[in-house]
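Missing here is one protein chain; the remaining ones are kept as they sit in the complex.
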Amino acid sequence: MSTLVTPVQVMFFDTDAGGVVHNIAYLRFIETARTLLAVKLGMDWDYMRRTSVYPVVVRTEIDYRRPAVLGDELEVHGRLGEATPARFWCHFEIRRPRDSSLLITCQQALAFVKMPEGRPLRLPKGWPSPFLPEVSQSQSSRPSTDSQLPI
Amino acid sequence: MSTLVTPVQVMFFDTDAGGVVHNIAYLRFIETARTLLAVKLGMDWDYMRRTSVYPVVVRTEIDYRRPAVLGDELEVHGRLGEATPARFWCHFEIRRPRDSSLLITCQQALAFVKMPEGRPLRLPKGWPSPFLPEVSQSQSSRPSTDSQLPI
Amino acid sequence: MSTLVTPVQVMFFDTDAGGVVHNIAYLRFIETARTLLAVKLGMDWDYMRRTSVYPVVVRTEIDYRRPAVLGDELEVHGRLGEATPARFWCHFEIRRPRDSSLLITCQQALAFVKMPEGRPLRLPKGWPSPFLPEVSQSQSSRPSTDSQLPI
Partner (left out) sequence: MSTLVTPVQVMFFDTDAGGVVHNIAYLRFIETARTLLAVKLGMDWDYMRRTSVYPVVVRTEIDYRRPAVLGDELEVHGRLGEATPARFWCHFEIRRPRDSSLLITCQQALAFVKMPEGRPLRLPKGWPSPFLPEVSQSQSSRPSTDSQLPI
């Protein structure tokens, strides 16, 4: 599984009165990168609409190492990581090519969730190939045994 | 119809690298004020869920007169304004009591829209009393004649 | 002066529980488009840092015609419009090429402001060519006569 690189340029609304990018804005950059990574893996909006299965963030860990400033051209490097039966991790780095600096590292754990009942689905055997859970009728009626999962 | 005053304090994420509140943040303040105004008038989330009728912003006009800064304690003054058969206006001022200054004036036109078909509803006779459209079966099947309205 | 077209794809964080793009998100799309338009016209972050002159939004008018939904690929069409001695207008349309629909029309009035004193600058003679105000020492010490302008 290779890394997907998403470019982003820092706008005024990404910064705050401290003169640097606000800590929440980096998470918006990562949301976009993760969505495009999911699309690349086959989980596009069409799949979500058709199956009512959504990838849901259940945990985020983010380290703020160096700040970006107004106008910076950044890159979000995203890749799929390890998995348990119920969740998988994505790893992100935000880098600034101009000075080769690493600004942000972030890991997010995600689960596949069947809406609207909010039932978590198990990852398919052999994951990440196939990446997407098979959404069968029988699976839909199986009660969830993973009660710690959100939603 | 009296004015509803909603207090708001400026946070870091409301400001930008220019050292002042970003122009989009004021619109979030106004969204909150308008939602609380709607609740006061009877359009709460329960009504929306039960009837699938939502108030939808169809036009915003906003003048940025003076900037707010980090930590400012502001007031959003909101009130209901005039109406046509298909839409009504809300008026807002954002004021800073500390120096009695008027920072923002804003008008928003709204329509009542029946979801998910996105059909605009007419304002009830005698509006704003009653404020809410009656959502009857016969009205639901009447074709819309107001094709300029959004959604 | 030609039109600058900025592509944008609708992410989860742009939508709301009504199932459509939230009215504030369109203004973020327009912010990005306007910033890139300004860069094209010579007002990049370098110019701003060097001169402490910033383009500031003083009025926004926006009409919400049709809603965008999750995953939509949109285009923001932005162009420079008419001017008075103290402010100039930018015009925007947000279009969805998939069904050739016009979703949003928007006009924004901007002023050039010298920070941190917040003094508005006059547009240069012959504007928009040259687009940028000349920032001279003598002009810097001239008192402002345009007291209605913000900041």
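Of note:
For reference, chains read A, B and C in written order, and residue numbers begin at 1 within each chain.
FYI, a residue touches a chain if its C-beta (ideal position, glycine included) is under 8 Å from a C-beta of that chain, and two chains touch if they have at least 3 such contacts.
Keep in mind the model is a prediction, meaning the values are calculated, not measured.
Considering the full assembly, A:62 is the residue among A:62, A:83 or A:135 that touches the omitted chain. Mapped onto chain A, the interface with the missing chain covers residues 18-20, 23-24, 27-28, 31, 54, 56-67, 115-116, 118, 148, 150-151. Think of the hidden chain as still there; on chain B it touches residues 11-13, 28, 31-32, 35, 44-46, 48, 70-71. Within the entire complex, the positions of chain C that touch the omitted partner chain are 12-13, 15-20, 22, 24, 69-70.
The definition used in the following text is that only the chains that are shown with their structure count from here on.
If you average the Cα atoms of chain B and of chain C, the two centres end up 23 Å apart.
Touching of two or more other chains is recorded for residues 18-20, 24 of chain B.
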